[in-house]
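Of the protein chains in this complex, one is absent; all others appear in place.
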Amino acid sequence: MENVYELIAFILLGGMVLGSALLVVTLKNLVHSVLSLIVTFIAVAGIFLLLNADFLAAVQVLVYAGGVCIMVVFGVMLIQRSDIAESNPVNWRFGFAALLGGGIFILIGMFAARSQWMIAGTEVPKDTVGTFAPILLTDFVIPFEVAAILLTVALTGALLLVKEVKANGDRS
Amino acid sequence: MNIDFSLITTEIALAILGLAIFTLGLIIPRSARKGLGNIALLGLIIVLGIAVYSWPNQGETLGGMYIVDHFSSFFKIVGLVAAILVVFGFRRYVAANVGNYLEYYSTIVFATLGMIVMISAGDFITLYLGLELMTISFIVLVAFRSFDVKSLEAGIKYLLLAGMSSAVLLYGLSLVYGATGTILFAEVAQSIIDGSGGLLLIIGLVMLIAGLGFKVSAAPFHMWSPDVYEGAPTSVTAFLATGSKAASFAILIRVFVGSLTGIQEHWVMLVAVLAALSMLIGNLIAIPQTNIKRMLAYSSVAQAGYIMVGIVAASQSGVKGVMFYSFIYVFATMGAFTVVAAVYNKIKSDEIADYAGLAQRAPLAATVLLVCMLSMAGIPLLAGFVGKFYLFMAIVDGYMWLVLLGLIMSMVSVYYYLRVVLVMFRDDPVDPTPLKMETSVTITLLIALGVTVFLGIYPGPLSEIANTAAQSFFTP
Amino acid sequence: MGTGLNPSYFIGLSAALFAIGMYGALSKRNIISVLISIELMLCAVNINLVAFNKFLTPDAFLGQIFAIFIITVAAAEVGLGLALIIAISRRRETNNLDDLNWLRW
Amino acid sequence: MTFPILTTTLLAPILAALIIVFLPKENDKLCKSVAAVGTGIALALSLYVYFGYDQSVGGLQWVDFGQPVPWIKDLGVTWYMAVDGLSLPMLLLTNLIGFTAVFASWNVTHRAKELMILLLVLIAGVMGTFIAQDLFIFLLFYEIVVIPIYIMVVIWGSSKRVTKEYAGMKLTIYLLMGSAFLLAGVIALFVNSVNITGIADMSFEGLAQVAFPEQLQIYLFALLLIGFGSLLSMWPFHSWSPDGYAGAPTAVSMIHAGILKKIGGYGLIRLAIVVLPLGARFWAPYMAVLGVIGVAYAAMGALAQKDLKYVVGYSSVSHMGYVLLGLASLGIIGINGAVAAMFAHGVMAALFFSMIGFIYERTHTRWIPDMGGLAHYTPKLAVGFMMAGMASLGLPGLITFIPEFTIFVETFKVFGLLAVIGIAGIIITALYVLRAAANTLFGPARPEFSHIKDLKGPEMVPLIVLGTVLVVGGILPSLLFDMIDSGVAPLLAHINDVLQIGGR
Partner (left out) sequence: MVEFALNHAWLVPLLPALAFVIIVFLTQRWKRLSSLVSITAMLGSFVIASIIAYGVFTNHEFIEKSLVYSLKWFGMEGFNINVGVMLDPTSSMMLFMVSLVASLIQIYSTGYMKGDPQYSLFFAYLSLFGASMLGLIISSNLLQLFVMWELVGLCSYLLIGFYTFKVSAREAAKKAFMTTRIGDFGMLLGILFLQIKFGTLDLVELAAAIPMFEQFGVSLGLLTLIALLFFMGPVAKSGQFPLHVWLPDAMEGPTPVSALIHAATMVVAGVYLIGRTLFLYVQVPGAMEVVAAIGAFTALFAAAIAITQREIKRILAYSTVSQLGYMMLALGVGSLSASMFHLWTHAFFKALMFLAAGSVLHALHNKADVWDMGGLIKKMPITGWTFVVGGLAIAGIPPFAGFWSKDEILVVTMEYAKHGHALGYVLFGMAAFTAFLTAFYMWRMIFLTFFGKEKAENHPHESPWSMTAPLIVLAVMASIGGLIGTPWANIWGEWINFGEVHHAEPALGLMLLSVILALAGIGLAYTLYCKDGEKKTARKLAENYQSLYQLSYNKFYIDEVYAWFTQKIVDGTARVTYYFDIYFVDGIVNGIAAVTRGSGKGLRYLQTGSMQTYALVFFLAILVITVVLAFGSPSLASIMGGVK
């Protein structure tokens, strides 16, 4: 009967994910969109939990729901000059976009539904962090280091870009 | 699992170089930072030396997640050469138009590192991280002239589109992972041969093509490139058009020819059509352009189409063709953009019309631009001809239509190149004072000219090296 | 686990999320909105990866590790993106992405 | 014979060009002199080679370095510079025209230095195609000439009916389009030869030994025919030719009409017919039809022209129709004739264009109704013009007649009535040449031309050199024919072998 609970959890979480995601892209107010984005991220974290990825769920909540979304809210506050209630309109493409999105969903969904799966019989180890932390630092050491450099680059880049113009030195 | 450090010396050296520039730049006074360019240049040359020196090293480390063979070494050298030329040939341009040496040179080095990691990637994660390091670095570089609205616009366009394409690429990777149960290229290949697959794999395949096609700016995934190329600082454009593209081709080959061979029948024709589209669209839209950077951008779309021809072949000769062409393409493109940047330094314009009489004001620059463009068009005695010869040789059996289209479109490309030639050579300059080029620019131009002409006349050695490299790709 | 949930469910979910993100990325005017739509798409990828990780390679943690990297990179990208947006908003009086068309043709 | 005399010949103009690069721009006389010396050396060397060639032995001689030098191993490319009876006349022609083209440009003062550099590069490029015995090296030289020509047309050309920009672009792109087909054919040819023999060999000799299947030959020959045909201005791929010549400066017109077109015919023999005889047999009738259409059509076109350069432009299309017709006969007499006709037409067209160039320099017009009576003021120029004109209409005693006659002999035998239409072209040719000559040179003297001067000094060189060749070649055709025959006969023997074995 575990399956049933899982299924129910999946449907609930999935509904939450999709519902809040739809709100993200349909709400007129950008701040509201960001708020429902937080809901989406938390729901996705729930899905991760369902999939025995507890560490990942935690990261998701911390990084996305916490860091990213706060950052975005700040960003909105910094740049929004006009009426915030009408800050998130759609453009002329939304019809095409909807059709395209629907098409891709149907295509992938249809193919997914037809797919046969060779499910591995084993369980995900309970101690996820303890198991994959060593892997991350041995097998995946190169990506790990690269990620570190990547963050450095992104940081310096972001700093550079938000610097005031006059600090740019000796150009015209 | 232990790491074989001997295989990743180049990467380590490059990372150290980038960090060294970074730290050094913070230590030294602002006024002295200009010297960072020289340090970057010296460092890159040393790294290139290391890369060349470690040519004989072959192997895999980290359980196949990092592959070092002649194929990857070749593309690493290509990427490093591009980086060196960018650092060297655009010094004056950077000083005059970009600034922020610390960030600029370190980011250039890190972008190179991203390319090199990507080239050697043996699994999806390394691939992704390398790709993203490169992309993020390039986003920073594209938007580097943050006082210039065009540069920023190009930056945001590149950021958003690259983000979308990354998402698509990742989705594709996840589907491939789902279909095969592994993220290692070698195992994916084995798994597909063993029969895993299905429709999701096809979608994954398409998404991979889209994601990587975006990076190499193959039509119809090319649309970012003209805008970004035009808006970015010219040095960055040059690097984007050479290093980034070459590295992306390397990984494209690694993924498709090396890993997805089992479902070749699904993608070969697709790649052929994309190649054809790229040639058509790139060359046709380049015709009415008036901005030389934008024209070169469209022409680079077309060039991507030619290089993809080698992937269509999915054979050793095809891979060899891609390698050969990538190498010469770096020099031709670098030469052309160096001229563009050098001229921009003097006349502050990228409009073709303002190149009037360049042949009289700066004969060397005009000649190099001419030679480089003609090389891209595949006119003989220049390297591009030999490159196209190798590429089309690989597919002439069975894809005659593509060969013909490619050759005809490259002749069309002569049309718009000649329009530039017309302005440069026929017209008399408005201001006849000679344009004095800096020594670094002159040397870069001479290198580009020399390599392009030399390889056009005597391509034997490079072709043999490329052949060895391609061989190592198929028999690891 | 045997019966019950299989990857298809999660692919379906992720496909829907991906499609929604795509819709947002294509149809929203606000640049920030487009940026967060891209995050939605990346999230969809993560769902896929984690699901496959659970069902296909539970021992190797490939999917989860992949997902962690994606989250990291995505965060960096958002940061950079916001910096760019701020830089642009200083110089162009617009949030509308379609107005950023000085580079065209 | 290990001294690389052919490579030296090839490098002589290049060296001269390099020297000119470092000469001061203002001293254009010096630049021209250096160019003249460079081409003069090349001419002398090619004359030496021509008369040092042992016709009784035949085959490829004067092989540089004694044997082919490996060049690109994986493509089987070798630096194989050698000449036989087919290449030698073309080599000589190139250097004759190259040498005279320098003098035909003697009066150019606008950016003369650059003109000379480009001209020398152009000459070297054309020369390379004729002495390379390796397909790849041949191709290297084949297209490179297009770009200097473009630059020369747009800088030093003239705009009349069409602008020089249009003319130059049309010329360039058209020929490059043709070469796209050629290149595709060559690539396929090479790949298939490797598939069949397992050895990569790009030499013409090696490729000729490969037994390509008939269907493949037919398909490849078509590609090569389009490529070489458009260079040969085969109808309907001819329309670049009149416009191009009209827009081009004198030296370019001379070289283009004189030599460059001949690369098309040369390539057709050397590559298409010899390597793909079965394909040639299949396409020969079509070639003949196109050739005949070209002859008649272009002659008619020339008749309607009022611009001197257009007249000669169309006439060269017409003459190339004869060459194509001769080649299509696939017989030794016809091909001998075609090669000789290429040589003859080259000399004639170069003389014609140089004379028109001088007329244009003096009168600033090429419009026939605006001229008349020029013979009064410029008798020497008139002599040159008349000689070229008479050669154009195939007057016996000048170099063009015997080749044409030879072509007729074979094609009349092979194609019968079709050839008659081609032969009838000589009537139309006579009509337009005589009209042009009459309305330009003769008639009442016009006072507005009374200031113009006759040819003198260096300007006489084209007339003397080319005129001498015209006459000597007409009186002693065996000088040319023995040479050509020694080159064509072995090739034809090979073709006939293949046709008999591979025939149905």
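Which chain is which? They are A, B, C and D, in the order written, and residues in each are numbered from 1.
Simple rule for what comes next: a contact is a pair of C-beta atoms (placed from the backbone, for glycine too) under 8 Å apart; a residue touches a chain by one contact, two chains touch by 3 or more.
Quick caveat, the model's predicted, so the values are computed rather than measured.
Visitor: Could you run through the displayed chains and say which ones the absent chain touches?
Guide: A, B, C, D
Visitor: Pick out which of B:28, B:42, B:193 or B:287 touches the chain that's been left out of the picture.
Guide: Final answer for the missing-chain contact: B:287.
Visitor: For a quick check of understanding: of B:398, B:434 or B:461, which residue touches the chain that isn't displayed?
Guide: For the chain that is not drawn, the touching residue is B:398.
Visitor: Tell me which of A:15, A:103 or A:130 is the one touching the absent chain.
Guide: A:103
Visitor: Which candidate, C:5, C:22 or C:65, sits in contact with the chain we can't see?
Guide: C:22
Visitor: Given the full complex, what residues of chain D touch the hidden partner chain?
Guide: Residues touching the hidden chain, for chain D, are 170, 173-174, 236, 238-240, 243, 297, 300-305, 332-333, 336, 373, 375-376, 390, 393, 395-397, 401-402, 405-406, 408-409, 412-413, 420, 423-424, 426-428, 430-431, 434-435, 438, 441-445, 477-478, 481-482, 485, 489.
Visitor: What residue numbers in chain A mark contact with the hidden partner chain?
Guide: Output for chain A: 91, 93, 96-97, 100, 103-104, 107, 111.
Visitor: Name, in rising order, the residues on chain B that touch the hidden chain in the full complex.
Guide: Those residues of chain B that touch the unshown chain are 156-157, 160-161, 164-165, 168, 199, 202-203, 205-207, 209-210, 214, 220-221, 223-224, 226-227, 264-266, 268-270, 272-273, 281, 283-289, 313-315, 397-401, 412, 415.
Please note the rule applied: only the chains that are shown with their structure count from here on.
Visitor: Return the distance between the CA-based centres of chain A and chain B, expressed in whole Å.
Guide: The answer is 30 Å.
Visitor: How far is the middle of chain B from the middle of chain C, if each middle is the mean of its Cα atoms, in Å?
Guide: Between these chains, centre-to-centre, one finds 26 Å.
Visitor: Do you know which chain A residues sit against two or more other chains?
Guide: 108, 112, 115, 118, 120, 140, 143, 147, 150, 154, 157, 161
Visitor: Would you pick out the residues of chain C that each touch at least 2 other chains?
Guide: In chain C, the residues touching two or more other chains are 7, 11, 18, 21-22, 35, 51, 56-57, 65, 69, 73, 76-77, 80, 84-85, 87, 97.
Visitor: Every pair of chains that touch: which are they?
Guide: Every touching chain pair, ordered by label, is A-B, A-C, B-C, B-D.
Visitor: Which residues of chain A touch chain C once you look at their complex with the stated criterion?
Guide: Where chain A meets chain C, its residues are 2-4, 6-7, 10, 14, 17-18, 21-22, 24-25, 30, 33-34, 37, 40-41, 44, 47-48, 51-53, 55-56, 59-60, 63-64, 67-68, 71-72, 74-76, 78-82, 87-91, 93-94, 96-98, 100-102, 104-105, 108-109, 112-113, 115, 117-120, 122-125, 128, 131-132, 135-136, 140, 143, 147, 150-151, 154-155, 157-159, 161-162.
Visitor: Per the contact definition, I'd like the list of chain D residues that touch chain B in the complex.
Guide: These residues of chain D touch chain B: 70-75, 77, 114, 136, 139-144, 146-147, 150-151, 154-155, 165, 169, 172-173, 176-177, 179-181, 183-184, 187-188, 190-192, 195.
Visitor: In the complex, go through chain C and note every residue touching chain A.
Guide: Touching chain A: residues 1-13, 15-24, 26-30, 32-33, 35-37, 39-40, 43, 46-47, 50-51, 53-61, 64-65, 67-69, 71-80, 82-87, 89, 93, 95-98 of chain C.
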